[in-house]
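For this view, one protein chain was removed and the others were kept in their places.
== chain A ==
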């Protein structure tokens, strides 16, 4: 069955509109992943696929069962049609399903029979493997294959009336408290005490100072046990041939196994017989969010059912999370459309929230990145950046509301305690004042790597090899970064700086400050405040340029838009990184691999929109380096040519 999954993966990547696998996906599927084989094969033909590293490793596997096979298409799967994975959650069972299109059922059966090594049986129009049916099950017709893995909801089956219906015994749920109490009472049956023959006087540790113990230690005569060289006292023998014997399954386990297999089997038939009248294509939300032109797509419907199924499936004490997570994800849906183009790979993400959550997010993201930040970016120099813009004041106001909304649903928590905590939170914090000090927008810029002189301690020896500690210097590669954050009220920070200067933990460098950080960090940290922006970085040169107004900035319109129109944005230029990366200390193999990956990575960017209506959108864009026909071939080229 594992081998089938490999084929499903291949099918999922490359699998005609005449065989409409999407019609097999039910309207109420909770999650759907589609791979558009037709679109993918436009980017890379079957012949090209066969000649790729993937093809060359999979074709011999097909040839094992069908000697005349020369192509991946000879496995009997239609690579030119779409493949679907979907999940369907019910109160009793969650189905994970893969639907594959069949091009030649005879070839497919030869392949399946060879892989599974079992006989193929037919029941009505369905074919499957002979023998005892256990989940996951696999059924196929002349046109489609359905692989169905049913995962039972143990909490549901443990309900008295349900358990009685299926002849199950109700099982006691796991109780952490009971387990702790039970185990606390237990005394160890036998305790081996090793006598401590080294009575040690406690020594107070003074971390950095020298500790001298001048007095002679009086040693009492004692017998020191030594281990003879040929001692085998610490040799242990293990029985490596011991075979673990699994416990006999309980009656409940046997019934559950039968239920999972029977339900999965029945469901597989249902999916294969589906005529599209109630498919996911009838789901308006799906149609709205999923683009047929995308090479790959992911759709997750209202995630509360999925969350509940997942967490309750964990059994027992995870129920508290199941309830909370189900509530938090109510009416939350997600979709991703992957477009593989000539010059880039783009993922368009859409998140849909409930009215209430959308309202909260609108307030949280009600902030734009300070456009003055752009005066401190030089894109000719920057290797990457990351920026976000949230409204600190609104976030602090929303937080207690979230607490009071979701936490009381956790059975173990007292509603009153949660309410009091939320009120206290609001009472103690002056959200507006905090929002003035830290507005909530920030930008981190990674400006590359520069060389800095650093000091270290070594020793000077005289002609008699007496030595003294000396301070020497060496050049070290240091990352150059700059962080910016907006503030409408810098008075508190200014007072902190003044206090730090007075206490000699902050040094005034003439307009900017060097901070003696309480935690050891591997570089100098500088700080300055100018025009309502707090700057922190490790380049004194950049700080000096900022304070003197001589910073040379350069930002293209594309980056300007990405930064100022997004709530969260990020960018990374791998090629530039490869030019600055110190490789002297790497082995040749490592250097080749790191430089190959960076030089062939291209550029990565991410931007997210504000919340419009109940929806938030984001775009990941991976710009591939020149020299590749398209994004799909790019992947195959990179793997094929990777240094080995």
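Everything that follows uses one rule, which is that contacts are C-beta pairs under 8 Å (C-beta built on N, C-alpha and C of every residue); 3 or more make two chains touch, one makes a residue touch a chain; residues count from 1.
As a convention for this text, contacts and distances are computed from a predicted model.
Only one chain is not pictured, and the protein name UniProt records for it, out of "Iron transporter FeoA", "Lipoprotein", "Cell division protein FtsI" or "Sulfatase arylsulfatase A-like", is "Lipoprotein". Touching the missing chain, out of A:281, A:454 or A:509, is residue A:454. Which of A:287, A:474 or A:612 touches the hidden chain is settled by the complete complex: it is A:474. Here one chain is not drawn; of A:386, A:434 or A:509, the residue touching it is A:386. Counting the whole complex, the residues of chain A in touch with the unshown chain are 198, 200-201, 203, 205, 207-217, 219, 224, 226-227, 229, 231, 234, 386, 444, 449, 454, 456-459, 461, 463-467, 474, 476-479, 519-523, 581-583, 585-587, 589-590, 594.
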